[in-house]
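Heads up, one of the protein chains got dropped from this complex, but the rest are sitting where they should.
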Amino acid sequence: MTGFSDICLSRMRRVSTATLTTQMFKLGLRSRFMRGVRPLGSYGANLVGPAFTLRNIPAREDLDVMEGFANPEHPQRKAVETIPAGHILVVDCRGEAAAASGGEILMTRMLKRGVAGMVSDGGIRDSAAIAQLAMPVYCAGPAAPLNLVAHHATSLQVPIGCGGVAVYPGDLIVGDADGVVVVPAHMAEDIALNAEEQEQLEAWLLGRIQAGARLPGTYPPDAETRAAYKAFRESQGEA
Amino acid sequence: MTGFSDICLSRMRRVSTATLTTQMFKLGLRSRFMRGVRPLGSYGANLVGPAFTLRNIPAREDLDVMEGFANPEHPQRKAVETIPAGHILVVDCRGEAAAASGGEILMTRMLKRGVAGMVSDGGIRDSAAIAQLAMPVYCAGPAAPLNLVAHHATSLQVPIGCGGVAVYPGDLIVGDADGVVVVPAHMAEDIALNAEEQEQLEAWLLGRIQAGARLPGTYPPDAETRAAYKAFRESQGEA
Amino acid sequence: MTGFSDICLSRMRRVSTATLTTQMFKLGLRSRFMRGVRPLGSYGANLVGPAFTLRNIPAREDLDVMEGFANPEHPQRKAVETIPAGHILVVDCRGEAAAASGGEILMTRMLKRGVAGMVSDGGIRDSAAIAQLAMPVYCAGPAAPLNLVAHHATSLQVPIGCGGVAVYPGDLIVGDADGVVVVPAHMAEDIALNAEEQEQLEAWLLGRIQAGARLPGTYPPDAETRAAYKAFRESQGEA
Amino acid sequence: MTGFSDICLSRMRRVSTATLTTQMFKLGLRSRFMRGVRPLGSYGANLVGPAFTLRNIPAREDLDVMEGFANPEHPQRKAVETIPAGHILVVDCRGEAAAASGGEILMTRMLKRGVAGMVSDGGIRDSAAIAQLAMPVYCAGPAAPLNLVAHHATSLQVPIGCGGVAVYPGDLIVGDADGVVVVPAHMAEDIALNAEEQEQLEAWLLGRIQAGARLPGTYPPDAETRAAYKAFRESQGEA
Amino acid sequence: MTGFSDICLSRMRRVSTATLTTQMFKLGLRSRFMRGVRPLGSYGANLVGPAFTLRNIPAREDLDVMEGFANPEHPQRKAVETIPAGHILVVDCRGEAAAASGGEILMTRMLKRGVAGMVSDGGIRDSAAIAQLAMPVYCAGPAAPLNLVAHHATSLQVPIGCGGVAVYPGDLIVGDADGVVVVPAHMAEDIALNAEEQEQLEAWLLGRIQAGARLPGTYPPDAETRAAYKAFRESQGEA
Partner (left out) sequence: MTGFSDICLSRMRRVSTATLTTQMFKLGLRSRFMRGVRPLGSYGANLVGPAFTLRNIPAREDLDVMEGFANPEHPQRKAVETIPAGHILVVDCRGEAAAASGGEILMTRMLKRGVAGMVSDGGIRDSAAIAQLAMPVYCAGPAAPLNLVAHHATSLQVPIGCGGVAVYPGDLIVGDADGVVVVPAHMAEDIALNAEEQEQLEAWLLGRIQAGARLPGTYPPDAETRAAYKAFRESQGEA
């Protein structure tokens, strides 16, 4: 349904956005982390899912009026009603933090529809209520003003910028307490695998550090440490 | 005492700043939400009250010295001592987030005097203690430096800018978790009424969305939904 | 070990950064508070200790690669391994909030080594885990990307800028919920003493304000109030 | 060809962007002036023409490589080759001033094709040469880096934001030394007429001010001054 | 008329704003230079005169309408009509560069009235024409939109902030190609004298540097160089 394997998605739920930036850095991608986009609530698990995009441009006073919302083709409303379950609505607000890109009713409708979450580089209104929803929302922060004061929704499922990062429809979005990274769709399976391996190694290295090991030789691991890790993995029946 | 009816104030305590921006947008007011001003603590109820204003200009090293505070006419100290109970001190700090516009002793004195709260587009020192006070404080964030490093208090009860919004003495200030809006005094009674009606409708619409209704026809409501709402209201004996 | 007396350090643990900015203002130092540097977690006590500095410059793609970390002389890794117990790692990231200046393994190693804390004007990755560590970390906020996307670590124990403030190795760093101040080393003993006296007076004044005293005469205290405070101190056997 | 009458275009060449903001303000449009977009050279006449839009999103390292330009469908190159004569290329660079949105060869090709000018909220490279071309270019300033470091061109003739203003294909762009305004297409004929009338009046008022008239009664004109202006116009055979 | 002696004003016309910042630094004033305020044209001589202040706050859509200008008490218009000859209109625009704080007719009226110049931390419309006027104008740059989109003029001759600097009515404003400094009125006579002496010395030192002297001993001058300068001054009959 999402275009990604179950194992990819489940790995992405376990690894951190920090690890994903490292894996993408190794592939030459240096800037896949959204600037200024934070979780609105405290979410126990990662936000993971393919991007469904909504693009806004600046509002124009004569066009962006309340009556527009009655049109079922209004892109913001259509986005909420047509985004597939398991996907993440990613909204280009040009980083405008002082107007909302959504509120409680729209978020609730997406939750009902099985949407995995929302990411915006704009604000969110009704933030206290939305922070309690069972659907993670990442944004530039709370902002009361309705979207019409700043935004005109133009189109769905086109490539956008969000938090300074290019987002193509179908890219894999991952969010945790550090923020949000965007993984190009075609790289996601490999990156998930390598990220999980990196995290397993680092969890073991962290144990050594907690036990008093010095950084040199441990982080990054030298040949001896790598051998010890290999032995550990084999002892776990994982090699 | 505040210049507003009790019903207006009590409605304002129940509605959200999001709803108020929508009501003001309908009246042609697009920018009545303060940029970058956040609640310092978690407040169970809205901040509501008329604005009592304090204006600052940039400090000058030879004028803005510790000794100035001994003068009971110092505008910052006079503001704290003369602001009427139920009012809100709104402070123009030109958005300077790295200096304080008040601390624990001044906030405590205002609390004792029955002041409804404080709003500043500058910082607040002693923020951990103030966040626990039974008086809501909204600001640009914690900042340790005393006001003298950045500010010279010039006058009380003049029109000011705060968070990019014009604030006239007596305007009705409303704050919630999303932030702070400024309602022009002469519009406040009508806006409170309309905001409450909007919220009652939206609460009922939210119930429909939670029950699985689709956006089209529901939000915004079409004629059929509006009729159903009317019936609901009549069934509640409210029509 | 830290170059400061135990009484100085223990006073610094009790006073607020707000009070310290006032004391330094009296000495002509107006800008010793870091801009945009916040505690990552909720820490019960002040961060206090001498600065151990790490300087970064912007990264260059051909120089700043993963392999560099294997070198035990890499300044970031060497900083973590050589900073003395009780000191605070202060990192110059030029205010770049969208890349990390450290993560969980490095923080854990510093905790194991008895380091007092870390202050950076850049981001921190693995922020959720680090916020739970028993070592306070202050930074510009969570940020997933590894340091290599933005930073090249150049040197240890040189004077740096952090949060817009000059930090010399050995300066006394103090952090609380308001943020971080930097006290020049040679002034720290006197400032600690004066800050404590200011806070004792203000605690007593706050009691008066809580009891209903008016600002004039109380804050700042006039001769009568000062006499009453003197009597109170004497009654406590402190004069 | 441009969709506007010759008289509209010729009026737009004579009036100032200042006057146009006043006329649009009267129609409820408050924000049609681009922020941070300046003329690169000194142009004797206004930039006037319908908008032909090019949209960019942030670059991605693996997609945005030199080889892409060989594709004749590359949107930036296709824009230059297909924009009609007399039109203005308006480029959405998300306000990124530190990368170029075009250089000398592309500008020269547009000049050869009879394009009226270019407007970008990004940078321009080869700025010294381009400032001398007989085609006005407005941008965020000179910037050497090729567009690939920051931009991925996605599409032509879609609504965009530029300098914070919504630009729809076919909107009438007007630029002078003050900067660039965007006139909605359907309002342009009326606005051009009213702007010209305003300027004729103001030129006459300026003459009065230069002759020593006081502001009150003159600017804005009272009934007497308006009558004198009417008489002047009639004496010119214009009424 | 201006409150300053002719010799003070004529010295201020000869010295640079750079020298004035040095003289004020010696007196403990570190921040008297306006940020982001530049000359609109090329002016042969310094802008010099006492400040006449105009204060703006943010606009409100229902209050700030075209009709307001007809009121001769509108503060902006009244400022232009009542500022004394030889004074400088200093306008607080809160640093908002994308709206105008004046245009050609107002500037022309001030020129006719003998006003010495204008300084604003906002924009200026009709910038090309105004740059040619025989009255220096300093501002944040050209901007077409009328002031009503951003500003509500509130009052004249109150202390303001402009470019981040406190400006009190009557302070001595000095502008040159570097920008604008604000000299507190009561210090101006002494500062003018000391600045002139500094510049005479530095002109002589510059001659030595141009003749090949090394910095050490020359800049700053040691005892020998100071003696040589004293001899030079005496030879000029100036001692």
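By written order: A, B, C, D and E. Residues from 1 in each chain.
Everything that follows uses one rule, which is that contacts are C-beta pairs under 8 Å (C-beta built on N, C-alpha and C of every residue); 3 or more make two chains touch, one makes a residue touch a chain.
Since the structure is predicted, the reported quantities are computational estimates derived from the model, not experimental observations.
Q: Counting contacts across the entire complex, name the shown chains the missing chain touches.
A: Over the full assembly, the chain not pictured touches C, D, E.
Q: Among the options E:T2, E:T21, E:N56 or E:N147, which residue touches the chain absent from this view?
A: E:T21
Q: Who touches the missing chain here, D:L27, D:V149 or D:A228?
A: D:V149
Q: Which residue from C:P58, C:G114 or C:G207 sits in contact with the chain not drawn here?
A: C:P58
Q: At which residues does chain C meet the chain that is not included here?
A: Residue positions of chain C that touch the missing chain: 27-31, 57-63, 94, 152, 154-155, 158-161, 164-166, 184.
Q: I need the residue numbers on chain E that touch the omitted chain, in ascending order.
A: 16-18, 20-22, 25-26, 30-31, 33, 35-36, 38, 176-179, 181, 202, 205-206, 209-210, 212, 214-216, 219-220, 222
Q: List the chain D residues touching the unshown chain?
A: Interface residues of chain D facing the absent chain: 61, 66, 69-70, 72, 77, 80-81, 97-98, 100, 103-106, 108-109, 112, 125-128, 141-146, 148-149.
The rule is simple: only the chains that are shown with their structure count from here on.
Q: Provide the labels of all chains in contact with chain B and in contact with chain E.
A: A chain counts here if it touches both chain B and chain E, and no chain qualifies.
Q: Moving step by step between touching chains, how few steps can get you from chain A to chain E?
A: When the steps are counted carefully, the minimum from chain A to chain E is 2.
Q: Compare the CA centroid of chain D with every other chain's and tell me the farthest one.
A: With centres defined by C-alpha atoms, farthest from chain D sits C.
Q: Using the average of all C-alpha atoms in each chain as its centre, how far is it in Å between chain C and chain E?
A: Each chain reduced to its C-alpha mean, chain C and chain E end up 39 Å apart.
Q: Would you mind pulling out the distance in Å between where the CA atoms of chain C average out and where those of chain D do?
A: Distance between chain centres, rounded to whole Å: 50 Å.
Q: Distance-wise, how many Å sit between the C-alpha centres of chain A and chain B, to the nearest whole number?
A: So the centre of chain A lies 32 Å away from the centre of chain B.
Q: Please list all residues of chain E that touch 2 or more other chains.
A: Each of 61 in chain E touches at least two other chains.
Q: Hey, how would you classify the chain contact layout here, line, ring, star, complete or other?
A: If you draw each chain as a dot and join those that touch, the picture is no line, ring, star or complete graph.
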